[in-house]
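Omission of a single protein chain aside, the complex is shown with its protein chains in their original locations.
A and B label the chains in the order they appear, each numbered from 1.
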């Protein structure tokens, strides 16, 4: 839904000053390339270098005071990108549940559906499930029995929740997400692998967002948990009994094994692998493709890199050593030759005696 | 489904002795934290260290003889975790097909559906498909034409089988699994990539379990095969014509390229990558994030690590060499300085002459 808002109003809602025509109506945020006179754009020093034109290609720009030009409509910000994101929230209200239940949605008579909940075509809701007010479930979402969905949640098509999964409020799940499937646990009986019970559950707390086709398994006996405000990218795997803290960032294709603990405010890049029973302490940053061996504890507020993961400083040092290997090798050769020469001289001296 | 079973009965079915009140009714397996008097728990030495209390928080425990306390109800086992998994099977019977076909299930008149098969909402079954007795197909499962599903299979929501895929008995497929999609095969004609035919098939044998959103491609001309009792985790990729043996374990996010052979009882950790036409021999173990180059053959009963994958012993050795690089470098420096000194002394000696 797009609404029209004046520059003055946007600036006021952001708590920021503006220059220029405050009455101009803005309808959307845009890239510089796609902008028109109803667009809001932004620029900050860290953005890609561009020639700043006197004629703004947009109705309004959010940028810093020193970049403002006299003929622009400018909302002045110290954090243009952040305030642009906030402005986007003002201009593009997220979708709001209207209370529309598609006739092909299959809702158990034993389920409880809140007010203003939208259920798309072919949504399936099992007995005992509860859906909080204003939540939107797109086409083909499957909510199994006894699941609890909070308020203002947004579930994209074909999201699947196994039995008993709990979501907080304002959770966003992208298409194809699978929550609460059985963990990968077997006990070897000497001949074959016997399935260990996967009878626990999964709790996803408030304001979590999970990317397309990501999978998070239920606990085997206890609970798998994703803490408040954590953001998880596409195609991530989180195994049974793992505990993800609050405000954690996990990029695409990372895999976290069973019973791992990722503490608050950890940032994890793409394709990282974590062995089981690891712990990453608060505020650690893990570089792309790093590998953390089973059982390891990584201290917080430190950047890690490589497999096995080490503090970046260490990694760089040993990487530098590696880079010097050819040099070391030629030095070694020179030393050997010098020694030969010396041996000769030494012999000569000795025979001189 | 939960049934109530006496401790004596459970012990008898497991073929194990017990101490305490054999008539107490047990309803479920639990973690220590969630247990009550109707719960069965377990403890073994390798479990996380815990203070063993005199008052058991559960109705019954499976543990070893030497850990038993006089006031406990104990089923005595040498393999508590394994027997706990077996007990879980006794207490929590898996779901059993009831013969319920949801009215929105779309079944081709040319398909054959066995006895006691459950078809969830929006299940689609194509012509020529056969579904074995007691199998359960959850909401939105798609079984394309000419697929063969064995008995007692359990397919979670939105599982998709392409044309002609064959499943054995007691196969479990988790939500979002895609079986039998086209392999990734092209022939370059000098200008662009021409699709090579993907006209083969895929066979998944008895007692295989496959995790959420995992993909297994059909053969290009021949057959892709997953052997009996093999277990595959979430988000794994198995390419066309690959042969997976029996009792193989494959952890999350591992990728196996085309025409690979993984022999029986191989164990593969997470995020491992296998090039095409590789062979991993019986009983090999491959560590997390390892990479096996195309065409390689890895001998069996050996642990492998790293990229390119080497026996763990070798890997450790070269890793130790790496760790000594800084030391080597300073030794090299010292040697150079010593040589300089010697040269001086040598010169002095020579000039003394």
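Assume a contact is a pair of C-beta atoms (placed from the backbone, for glycine too) under 8 Å apart; a residue touches a chain by one contact, two chains touch by 3 or more.
Nothing here was measured: the structure is a model prediction, and the numbers come from that model.
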Of the residues A:205, A:233, A:263 or A:276, I need the one that contacts the missing chain.
A:233
From the list B:8, B:67 or B:339, which touches the chain that is not on show?
B:339
Looking at the full complex, which residue from B:24, B:181 or B:312 touches the chain that isn't shown here?
B:181
For review purposes, identify every residue of subunit B that touches the missing chain, sorted by number.
104, 106, 122, 124, 140, 142, 158, 160, 162, 176, 178, 181-182, 184, 186-189, 192-197, 199-200, 213, 215, 217, 219, 221-222, 235, 237, 239, 253, 255, 257, 271, 273, 275, 289, 291, 293, 307, 317-318, 321-322, 324-325, 328, 331-332, 335, 338-339, 342, 345-346, 349, 352
Spell out, residue by residue, where the missing chain touches subunit A.
28-31, 33-34, 79, 81-82, 84-86, 88-89, 92, 102, 104, 120-122, 138-140, 156-158, 172, 174-176, 209, 211-213, 229, 231, 233-235, 247, 249, 251-253, 270-271, 288-289, 322-323, 325-326, 328-329, 332, 335-336, 339, 342-343, 346, 349-350, 353
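Everything below uses one rule, namely that only the chains that are shown with their structure count from here on.
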Just curious, how far off is subunit B from subunit A if you go by their C-alpha centres, in Å?
26
